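Every protein chain except one is present and positioned as in the full complex.
Chain nomenclature is as follows: A, B and C, assigned in order of appearance, with residue numbering initiated at 1 for each chain independently.
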Amino acid sequence: MNLNNLKLHQKLVPENYLKLALEAQRCKEIQMKELLEKRKLPDVGWTEELIEYLIQQLAALDNNNFEHKIGLGEREARMASSKEISIKYLRKKLIIFFQELVIRRNYGFGHGIGRSGDLLEAQPKAVGSTIVAQLTNALVLDVMRLQGIKSVKCCFIVPMATGMTLTLCLLSLKKRRPSAKYVLWSRIDQKSCFKSITTAGLTPIIIDTVKRNGQDGLFTDLGKFEENLSSTDREEILCIMSTTSCFGPRNCDDIINLAGLAAKFDVPHVVNNAYGLQSTYLTHQLEQANNAGRVDLFVQSTDKNFMVPVGGAIVAGFEESPVHAVAKAYAGRASSSQSLDVLITLLCLGKTGYQDLVNQRKLNFVYLQKQLEEFAEKHHCLVIKAKGNPISLALELKTLPADVATKLGSMLFTRGVSGTRIVTKACNKTIDGFEFADWGSHESNLDCAYLTAAVSIGLKLPEIDAFIHKLQQCWQDIEKKTNKDTWQ
Amino acid sequence: MNLNNLKLHQKLVPENYLKLALEAQRCKEIQMKELLEKRKLPDVGWTEELIEYLIQQLAALDNNNFEHKIGLGEREARMASSKEISIKYLRKKLIIFFQELVIRRNYGFGHGIGRSGDLLEAQPKAVGSTIVAQLTNALVLDVMRLQGIKSVKCCFIVPMATGMTLTLCLLSLKKRRPSAKYVLWSRIDQKSCFKSITTAGLTPIIIDTVKRNGQDGLFTDLGKFEENLSSTDREEILCIMSTTSCFGPRNCDDIINLAGLAAKFDVPHVVNNAYGLQSTYLTHQLEQANNAGRVDLFVQSTDKNFMVPVGGAIVAGFEESPVHAVAKAYAGRASSSQSLDVLITLLCLGKTGYQDLVNQRKLNFVYLQKQLEEFAEKHHCLVIKAKGNPISLALELKTLPADVATKLGSMLFTRGVSGTRIVTKACNKTIDGFEFADWGSHESNLDCAYLTAAVSIGLKLPEIDAFIHKLQQCWQDIEKKTNKDTWQ
Amino acid sequence: MNLNNLKLHQKLVPENYLKLALEAQRCKEIQMKELLEKRKLPDVGWTEELIEYLIQQLAALDNNNFEHKIGLGEREARMASSKEISIKYLRKKLIIFFQELVIRRNYGFGHGIGRSGDLLEAQPKAVGSTIVAQLTNALVLDVMRLQGIKSVKCCFIVPMATGMTLTLCLLSLKKRRPSAKYVLWSRIDQKSCFKSITTAGLTPIIIDTVKRNGQDGLFTDLGKFEENLSSTDREEILCIMSTTSCFGPRNCDDIINLAGLAAKFDVPHVVNNAYGLQSTYLTHQLEQANNAGRVDLFVQSTDKNFMVPVGGAIVAGFEESPVHAVAKAYAGRASSSQSLDVLITLLCLGKTGYQDLVNQRKLNFVYLQKQLEEFAEKHHCLVIKAKGNPISLALELKTLPADVATKLGSMLFTRGVSGTRIVTKACNKTIDGFEFADWGSHESNLDCAYLTAAVSIGLKLPEIDAFIHKLQQCWQDIEKKTNKDTWQ
Partner (left out) sequence: MNLNNLKLHQKLVPENYLKLALEAQRCKEIQMKELLEKRKLPDVGWTEELIEYLIQQLAALDNNNFEHKIGLGEREARMASSKEISIKYLRKKLIIFFQELVIRRNYGFGHGIGRSGDLLEAQPKAVGSTIVAQLTNALVLDVMRLQGIKSVKCCFIVPMATGMTLTLCLLSLKKRRPSAKYVLWSRIDQKSCFKSITTAGLTPIIIDTVKRNGQDGLFTDLGKFEENLSSTDREEILCIMSTTSCFGPRNCDDIINLAGLAAKFDVPHVVNNAYGLQSTYLTHQLEQANNAGRVDLFVQSTDKNFMVPVGGAIVAGFEESPVHAVAKAYAGRASSSQSLDVLITLLCLGKTGYQDLVNQRKLNFVYLQKQLEEFAEKHHCLVIKAKGNPISLALELKTLPADVATKLGSMLFTRGVSGTRIVTKACNKTIDGFEFADWGSHESNLDCAYLTAAVSIGLKLPEIDAFIHKLQQCWQDIEKKTNKDTWQ
């Protein structure tokens, strides 16, 4: 609606008052125009009002929201409650079923994104949903570049978990490499990453991480990778799968050299960058990996990097074709809910907002490390200095027997510390028929129990203080309750 | 909060007034108690207020909504805007990024559903999300039984398109049948159904539908199925895939006899029941198919059957194990958004509400058929009487050349009729390397162009009138503009 | 925002898709344009989406919602929570007070309506609030004319109770007639109507209603009015105050003849039309009264006629000057909350919607009358046929002693029937020093107890059935519990 063009009666409001008020709207119009025309993240975040206004305007462009629509034949986007649902007679009474909650919470969007053939295709019936999807993809691309992945070419959001999205990537590669069956996988003890391979019907070749002399943490076993690449029929190898963000003391995989191997042996390379977008260290690894060799696809979570509810992932690549192939592999139309949450969040933050969060995270990491080191010194533990892991820290609980370490973990959980993880020796596990020694440790030779603690984007400094405080309390409790002599 | 236990000062409100008001709350408490304890769809729909109250109570049980939570280490459910995000200094100014929109529209739910290993597992951190997911699954199961699939044993919602969910089903079967590679598929010209096979890395064996003497519409070619089952190594056949709901004049597949063949040859049978839950004819086919033979899994869309936004599907089965296997195949945690929309909608409708919608749909179908037949008589067309399709009708446009028929379709679309489909001869198509003659017609011998029109749940009677009106207008326009002599 | 003028990249959405979607918006633009330019109630009600869109657009025109506003010096419209309230340091922690609830529920409106000198004046800072107020007043005027008060000249909403608004009307008359001290008041036993006079510092001359031979119900004692007008110094009479809508068996005052007397004696005439706008019988009385004589001001409630929350009234008149004088008497700026509720409701209903409600009310009245008469016949009561009361009915409880009648009332209340009233003999009351015999009955000679039941706009037919049902139950209970012999 353009109030500028209306001729309002003096009785409604004097013209000169109106003129001034309308002028004050202009900056909003410019913000919207720039966003839609340039498809770049605004420098400064938008107000909630403006964000909602944009979304409502876009939703109005979907045909389920047209006033004079004839929905015959449509099987979707007819949300229960479109204001005239059903009427029943119950002793003379008319009762009308009605609810607006679903419509309201979805802003009237119902068509989802993409068309059955391709998640990136525009929907003629759903112009607003199409814009939401494409605009969000464009803004995410902008964030990626901003974060240092300067060569990234294209990306899109899929409303599936990161694990399932990796599965979809593998399946799209499989279409091009029909005889391939193996995925060379640098072990990371995170279940859904591993399951992404088995669910795709592929066979993982598991390559444990290894320790290096003089360096803390766990590293990619490049030698084993090369060995396997040499010894296996290349046609049978679907790809290398590596991981950037992970629980300490595992480091980010050496994706630069893995990319080199991928190029050398001409096999695809898929990187699991689950929560790596929030760390400029990890994003630069990706950028360099691309320069040094071959990275076909890299996948990240929307929730872990953009603080939206769980359930979405971003597929990205340094070339268009492999990314488009993934979009084309998704069978059916997908939910637009995840794109909408990301769009709202990015517009709210703006460039500076996101960068502030990223910087704050870095400072928080340094702060946690310092606090943990002080704790370690007092309590004869050790913070492992895994330099290739800028997000998660591991605290070796040298003095604690496995059962006591496990107990420490559950004490922390009961006290509201829900994000730490205790890894103990000899905890073996079988997943989809594959056996893992020392599950949780990314290797098969765990020395002693440790506790991991991650510093994610959005964590607030006081939460670190509170965590250290709880950790000290639990530790003291444990010292009191258990016979300390039996520990050592 | 239990206001019953409070001792309010007389100054706030007289005790006897309060007592009466509190008594009036009791029926709501009973409604909530029954729902949560019995996990059955209430007979009568709930008010919006009560639905929101339940959801808010459940959301409060997720730990991201606890007041004294320490989020250290958590990588998810930390929604941008948790009221203290970030602060920046801009010439002495403090600007706070802030938004509540994402939190509000998700009611504070952020953890998604399931755990990395299994979509059906409870999350210790997210009790509310867990209840939402499980309760919704239970209510959906109740609806299925209500609709006539009395033997259905379990089901769950996946936040993926029906097509992708079929892919997931196939992949879960593949885990059990590692050497299988073929899917015997009764042709239905709906892209994402077909892509669900190729995306899974499997090879479809396409079996065209066929005409039968003396019967209208297209039928499953049971002979070809048996032929293929006999001639192919059984280990190499992953499953039979059939479809119930479809565009006319294709009938629902003969799933009863296909189930028989599946049992006879001991191969799995997956049924694509995309929008079949809304039709008791189709649900009874499913129930009988299970009685007559083998149905391992059947999949339906949440949006098409429950009028929620696009993006979710329901996996169901007559036994627990194949369904659980699918839940375990999903790698990662999934969005709870789709479950929430379904929960709200089902609570709003209640049993009687859903059944009213189902009955109304049936009446609407009869009404459309009658209207179309009247139209056909006037304009020398023919309504194909495909008795096995209770949802979609086909109107043969015998007198129209293909290009004119196509034009009719786009005229209807421009006039707001977005759900009809025009199918014309000689429109061949290649998808993922497979060629389809007469794409859109489910067969390779299309006689003449036709128009399909579906009557879905939620369609309102006046929309049918409006459609017929527009159809007549367009027809007249076409008669005027084209030289009618050239048609016939 | 005018999406029409944007140049969107093909990647965002294809141009032809966008064009079609934008065309579908045009009807909304026309609806808004017509409303704002013509200031008439639309024929058909608007959708919620469109209503909210209009309100948001208007709210954006208030300067507290401008992005670059400098609020120095402003003492209002700075709502707690304007997104940066206050920050405090609590052990390194930053805690931000924040809430959006007040802003949200007021759509960002904060400036209220009017200026200190005049409720009808435009506010330069608050263009949106000004339009809301003036537009709502214009729509209400339209409804009044539609309802039959064709000669009404102007009106406005005051966010005060009807009683307080009558006080304000009296005070504004007092400014013009400084030596006046009496109000000639046709007795109606509704407390706030009477208090409107005493609160204004004026002295009521109470004229009881009277019975007429051969006619049911209570009537205005025109004789007494004329007597008082003749015998009192005209300068000392501030005005006549009459009432239209009231509890039966009191009839609407004979405002036509009162208007005649007012004209004849040249004294102002104020009509309390509290819930009379919903009845075309009462509105026509008003119209005729104006034709026949003098009506200076008439006041009605917003909640009782437009089904919005309690707290607003409408001052209206057949000439501008007395109405404007009332607007100028209000000291200060007033809340815009009531105008907003009325605006939303009227836009939602539209002309036809409001008229449907009005017609339905009439039918409901006839239905209740019939039901009550059936009840009366069975139980030896009598429905009083007060032809001049089209809203409220009285059921004489001839057979019930006062205490039993009172008990019946409280039994009904406990069973959820909260709107009926039991009037019994000998219930005297003193208000502000004035004594009323048989308070509740509008006269001083009540014969026997009765029960009143009103049929207001918005009442639903099934509520009448439920009421009759409860009445029967209570009656039976009473018959059982009390010794019936003692009654008669």
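Criterion: contacts are C-beta pairs under 8 Å (C-beta built on N, C-alpha and C of every residue); 3 or more make two chains touch, one makes a residue touch a chain.
Just so we're clear, the structure is a prediction, and the values are computed from it rather than from any experiment.
Asker: Which is it among C:292, C:329, C:437 or C:478 that touches the chain not included here?
Answerer: In the full complex, the listed residue that touches the missing chain is C:329.
Asker: Can you name the residues of subunit C that touch the chain not displayed here?
Answerer: Within subunit C, the residues touching the omitted chain are 45, 48, 51-52, 63, 66, 68-82, 84-86, 88, 97-102, 104-107, 109-112, 116-117, 124-125, 159-164, 166-168, 171-172, 174-175, 178, 190-193, 195-196, 198-201, 275, 301, 303-304, 306-312, 329-338, 341, 344-345, 348-350, 352-353, 356-357, 360, 368, 392, 413, 415-421, 431-432, 452-460, 463-464, 466-467, 470.
Asker: Which parts of subunit A are in contact with the chain that was left out?
Answerer: Those residues of subunit A that touch the unshown chain are 20, 24, 83-84, 87, 94-96, 98, 100, 414, 416.
Asker: In the whole complex, what residues of subunit B lie against the chain that is missing from view?
Answerer: 1-3, 6-9, 11-14, 17-18, 20-22, 24-25, 27-29, 32-33, 36-37, 39, 47-49, 53-54, 56-57, 60-63, 65-69, 83, 91-94, 100, 108, 122-124, 127-128, 130-131, 134-135, 138, 461-462, 465
As a working rule, only the chains that are shown with their structure count from here on.
Asker: Averaging each chain's C-alpha atoms to get its centre, pick out the one most distant from subunit A.
Answerer: Looking at centroid distances, C is the chain farthest away.
Asker: Taking the mean of the CA coordinates per chain, how far is subunit A from subunit B in Å?
Answerer: 26
Asker: What is the distance in Å between the mean C-alpha positions of subunit A and subunit C?
Answerer: Once rounded, the distance between the two centres reads 55 Å.
Asker: Send over the residues of subunit B in touch with two or more other chains.
Answerer: 84, 87, 98, 100, 416
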